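And then subunit A:
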Amino acid sequence: MIPLSWYLILAAALFSIGLYGVLARKNAVAILMGVELMLNAVNINLVAFWRYLDLQTVAGQAFALMVFAVAAAEVAVGLALFIAVYRRRGTVAADEIDLMKW
Partner candidate 1 sequence: MSFFSDPVNSIIHWLRNLLIGWGLSTGWVTLIMKALGVMVLSTVALLLVIFLIWLERKLAARFQQRLGPNRVGPYGLIQPIADVIKIFTKEHITPFGVNGFLYNLAPLLSVSAVLFLWAVIPLYKGVVGVDLNVGVLYLVAAGALGTLAILLAGWSSNNKYALVGAFRTVAQMVSYEVPTVLALLVPVLLAGTMSVSGIVEQQRVIYLIVSPVAALLFFLASLAEIGRTPFDLMEAESEIVAGFHIEYSGLKFGMFYVGEFLHAFTVSALFAVLFLGGWRGWGAEAFPLLGLVYFMAKAFLVYFLVVWVRSTLPRVRIDQMLNFNWKFLTPVGLILLVATAVVQKIILVSGASYGVMVLSHLVVNVLILWVAFWIVKMREARRPRRQPVAQPRPVARPPEVTRV
Partner candidate 2 sequence: MTVEQFVFLVMAVVTLGAALMVVTERRVIHAALWLILALFGVAGLYVLLNAGFFAVVQVVVYIGAIAILFIFAAMLTRKAMQDVGPQVNAGWPAAALIGGVVFVALAWMLSHWAQFTALPPAFADDTPTLTQLGVALVSPDAYVIPFEIASVLLVAAMVGALYAAWGKKK
């Protein structure tokens, strides 16, 4: 029997690692990987809540599916944008794409 706390701590750790990746990485593709880790952490929580607290209804599972859809959409658009930026600017380093920063 695994208590719920294990899953929650694991998800929190995964979320924090993802957050660090988003804040610290230079490469925009790597930043997006951090976002993926965060979304996965959220999904672990949602499925764990469904399993431990809410087995009768399927709210947790339905939410997790929505997160899957959002993650897929986000990656597709995000990576397409980075490729477009790379074509124009020749870089995907987040701190060099600063045209709108004054």
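In the analysis below, a contact is a pair of C-beta atoms (placed from the backbone, for glycine too) under 8 Å apart; a residue touches a chain by one contact, two chains touch by 3 or more; residues count from 1.
Picked so that all candidates are chains of the complex that A comes from, given by their letters.
Computed from a prediction, not measured in an experiment: that's the story for all the values here.
Put simply, of 1 or 2, the chain that touches subunit A in this complex is 2. Across the complex, candidate 2 is touched by residues 1-10, 12-21, 23-27, 29-30, 32-34, 36-37, 40, 43-44, 47-48, 50-53, 55, 57-58, 61-62, 64-66, 68-77, 79-84, 86-87, 90, 92, 94-95 of subunit A.
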